[in-house]
Every structure is written in C-alpha cells, then in structure tokens.
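Sending over a structure as structure tokens; questions will come in a sec.
Here the complex is missing a single protein chain, while all its other protein chains stay put.
Moving on, here comes subunit A:
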Amino acid sequence: MLLVIYGNSDKKLVGKLESVKAALLIQSWYRCYKARLELRRRQALSIFESIEYADEQDQLQLAKFFTFMLENYTQKKEENSVYQSIASIENQRLDTKTVLRMVEVPDSYEGPRLMFPLTYSDVLLLIKAFKENQILHARYVLEVLVEAKKVLKQLPNITHIMSIETKELTICGDIHGKLDDLFLIFYKNGLPSGNNRYVFNGDFVDRGKNSMEVLMVLFALFLVFPNDVYLNRGNHEDFLMNLRYGFTKEITSKYKKHSAKILHYLEEVYTWLPIGTLIDKKVLVVHGGIADDTDLEILNKLKRNKMRSVLMPPSTPSEIELRNIQFPYNFQTSSMSLDQMPKDDWDQIINILWSDPRKKKGCSPNTTRGGGCYFGPDITNHILNKFALKMIIRSHECKPEGFEICHDGKVITLFSASNYYEEGSNRGAYLKLKKDLIPRFFQYQCSQMVKSKTLHESVNIVESTAFRILGEKLIARNSELMQVFKMYDVNKTGKITFYEWGKAVGQVLEMDLPWLSLCPRLAQRTEDGYVYYKMGFKKLTAINAPKQVKSGMFQTLVRYRRDLKIIFNVIDKDKSGLISLEEFRDIWKLFCSHYGIKIDEAHVDQLANAMDLNHDGSIDFNEFLTAFDVVHRLGGEPKP
C-alpha cells in the first residue's frame, strides 16, 4: 500500500516520493477541487429552483387578490371597468378584418413577408429571418395567430396520434423562448414534416428572449403540417403568467403600438391550445402531470377555451351567494356564471398543467407552485390502470440532464430548454418514440460563448446569477431579517453565528436552502467566524428607485413589484401603459388591505404623485415599477 502522507502537523512530505505517489496526490487534490465546484453548482441550481417555485407560490396570493378585487372594487363610474377586464373578453373583440386592416406592412419593411395560406417555403423564410435576428412584422404575427386559432379551434381537448411505422415521432418539452435550442433540435432531428412528426409539450414562451419567434415558428409549422405537429398548452401559455415572466415585456418592446392587439389575440389563442396528446391510446403527453381525480372523460368534454388564466379561478356558487349578501350592489352574477367554467373542470385542467410527480405516495396540493398537485407513484399506477395507459410524458420541471424517469419508468419528465437558469446550468433533451413506445433520449446543450469555459468559470457564472436573484429577496425582506437577527443577538454584540444567520434567513424567506453553506458567500463575516448582520449582504445589488418613495413603501414595492405590474396591467384595459390616479389609489388600498400591508393615507397620495411621472394625472406604472428592479452592482441591465 502507498504511504499515508497526510498528517496533522506535517508540512513536508515524509520520505522520498515516487512519481506514483505524486500522481496520486495530484489526483486526490483535483477530485476534491472538482467536488467542491460540483457542490457549488448544485447549490446554485437549488437556489434557482427555490426562487422559481417561491415565485409561483406568490401567484396563489395574487389569484386570491383578483377575486378579492372583484368583490370589493367599487368605482364611481357607471361601468365597472376592472370587473369587465377580468371577467369578460367578449366586449373587447373587434372583428379580425378590421384589426388586420389597422395594421399595415410598410414598404420599408425588410423582414420576412408571409403569404397565406402558409407553405413550407414560408417556414424556411421565417427560420432564415429569425437566424438573422429579424423581427416579424406585427401584421404577420396577427395573421399567424388568427389562422392558428381557426385550426386549433377544430381540435379536440386531447389530440390522438396513432404511431405509424414509417413516421418518426419526436416529443419536446419546455422551450421557454430559447430559439437556439429549438433550432438545435431541428438541426439534429430534422424539421417537422409529413414523415417527421413532433409533439411540443407546452411552455413555448416566457423567460427566454425569443418567445415570439419560437411561437411563430411553431405556429407556422403547425399551420403547414396540421396533422404532424401537435402543440399542447403549458402553464405559461397564460396571459397573466406572461406578464410576470417576460413574454409580455418582449412583445411590448418588439411591437410597441401594435403590442396591445397582439396581446389581446394571444390571450385567446392560448385558450384554444389542446391540453394533451394521447399516443396509441397508451402514452399520455401533458405539460404538468395528473392528480388522483384526473378523468380523461371529463377532460375530453370540458370547454377548454374558458380556462383563461391560473390566476382567475371561477368563483364557486357559494362564494357568489356570499357576495350577494355582503355586497348588495349590482353584482352581475348571471353573466359571470354563464361565462365561467365549472370549478371541477377548471381544477382538472389546472392539475394537468401544474402538477409535479414525487416519490412520496398519495396526492397533495402542490404548495410550492401554488397550483396543481404532487402526485406519487400510487397515483400514477391508479390513473394508468384506470384509463389503460402505459406511460405519462410530461415537462414543467427543469432537470440537469434534460430528462428524468421516475415512478418506476411510468413517468418521464422532458425539458428542452438547455441553460434554462443560466449558461451552464442544465442540458436539454427530446425523445423519440417508435411503435414499440420505448423512448429514446437525445441530449444537447446550447452554448453562446465562443470560448468554452473551464469548470470553474462555468460554475462561477451560474452561481453569481443565483446569488444576484437571491440578493433581491434579501433586500426585499431586509427589515424582517434585521428583526430576527437582533433576536438571536442576545448580548447585542452586532454579531451572530453562521448557524443562527442560516436559521434566521431560512425562517424569514421560507426557503429551504443550504443557508449555512451560503452564509460565508452572502454575509459580511468576521475573522473568527461570526456574521456582522448589520452590515448587510455581500456584493449585492443596488436599486435606483425614485427618491419620493418612503422607506416603508420601498421594500413593499421591491417585493411585490411583479404582482403589482400584473394587477395594473389587468386594470389597463386599453393596454396604454397608463391608469388614472383614481384607479391607482383604489387598487393600491385594496392591495395593501389584502396583503396585510399597513399604509398611511397620506403616503398613498405621495406614492400616486411619485408615480405620476409626467404630472398629467395618469400613471405609467410599468416605468415606475421597473425602477424597483434590482440592478447588479457592477452595472448592466436588470433581468426580468
């Protein structure tokens, strides 16, 4: 055996080393180094996941707020415009011809020009143009959406595919606006065609910067090969999710004055996307998963287009009754309930779009996401048996290798957006099915960087992004954190241990992360291993918020800025980006009351005036709230 050369106090090697021992030393050291990097990388990923799910959980509160708003918002004007924008879409529809006539393509437009009905060469034209970073004109975007809706409307809720020997079938998971990944898949696997069928399992948009281009390519392919391209709705094919996760912002920045019309149509097209695909009556492909009461018969029959957004659940009959008792003003129950989808149907769809598989048996509410369920292997078995299915293929969760198999091979997670959280965070994958229905997986990872990164560099990148967004959370909860820190600091020394810091932060943020390990990297520490908690957090961030905002309001605005953007956008019926001072005041008060935030009447006015940037009595909320986005200290654009 080799000499053991490690020792407590040895500073020199014992005896003369042979090259074998030297090699061993270097190898052991390197493996140790690598392991530490691997731990950091995985911890960074768990930060991303935690934050993503915490964000989704916030949505539950937002959904409740919309209901609350509907109940309590009274406007002095005759028509209740907020109610209208939330409850009904019918009023706003202009006929297609009028809309298209309103959007003309100027001669100076150099982008791709499409001819309807679309053909394969239009698709190739589109792909070529997008590779050259061109933007498709709003007119064509609208036409594509209009045509897509016409075809989608004809489809059943769950589309059926019978596999054919001569035709390949490929299934892709979340793409999230990553056009490069989509092109990579097409490069490796060929474009969709009569012989090359594809199922895209939802979440085409949000987060990535080319959501519109992804959507256009997919819809164009769908229009050209309607029998060979299958599009399932994901939880991000939801206009309110888009407000939060970046697609709406992409549209408004790319399409400016035409964005309102596009957003309007998009809202509706989403609702017509099928919610699942059944292959050979044996393999169910849905975006999220299932629940214990998932019923394919109900799913087949329900009116899927009435599911507008996860944030707008239908009120149950009892709630409506309650409202009538408490608020005897003219509540239009009849139109509300006619327009709505029955709660049971709605739950069925939400479960399909939002659920996640877990090892634990049983079915429980998916509290991390705020929607859908956690379903165990027993639930999978039950549903597969009930409907004579062999397997469920779903997406919805980012996996380091792009796919994951669980529940004894019966549930497959497929995720096609590589580098989802950050460059280097994960691979993407797609799978192919033949008649034997045995999946074959293909992985890839897109790389934008010309020079390939060393292990250390790529871990650094993932980690620093994770810390930046974690830093946002810390800033937003700063005063609560300070309170808890002080509790631990009994002797008022200004210092607490790493362990106490970890406990405090975990408590306040309600995020289960390795806080002890993260502490040295996030907090200011002393020589002897304590944390100077009053000194704030390390290498974090700055916010260039308007000075008029009082400190109490500041944290609320940082923390809730995304929710507020959504709320104001919903009120902004004509999508002008502006709401009236009056509307703002009413909503802000409602918001604070519902979220349990104490406000001073005087501060509301101050805030309103601070937001009225042009002093013209209207509030440009997007611009105002964007100021609260956290900017990395070294400069650069805040990421959505």
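Heads up, the rule we're going with is that a residue touches a chain if its C-beta (ideal position, glycine included) is under 8 Å from a C-beta of that chain, and two chains touch if they have at least 3 such contacts; residues count from 1.
Keep this in mind: contacts and distances are computed from a predicted model.
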{"item": "Protein that the absent chain corresponds to, by UniProt name, given \"BHLH domain-containing protein\", \"Sodium/potassium-transporting ATPase subunit beta\", \"Electron transfer flavoprotein-ubiquinone oxidoreductase\" or \"EF-hand calcium binding domain 2\"", "value": "\"EF-hand calcium binding domain 2\""}
{"item": "Hidden-chain contact residue, picked from the options A:C32, A:A388, A:V490 or A:A602", "value": "A:C32"}
{"item": "Of A:G111, A:G494 or A:P514, the residue in touch with the unshown chain", "value": "A:P514"}
{"item": "Contact with the hidden chain (one of A:M102, A:L124, A:I438 or A:L455)", "value": "A:L455"}
{"item": "Given A:Y53, A:F415, A:F485 or A:F498, the one touching the chain that is not displayed", "value": "A:F498"}
{"item": "Residue ranges of subunit A at the interface with the undisplayed chain", "value": "1-2, 5-6, 8, 11-13, 17-36, 38-39, 42-43, 46, 359, 452, 454-456, 497-499, 502, 514-517"}
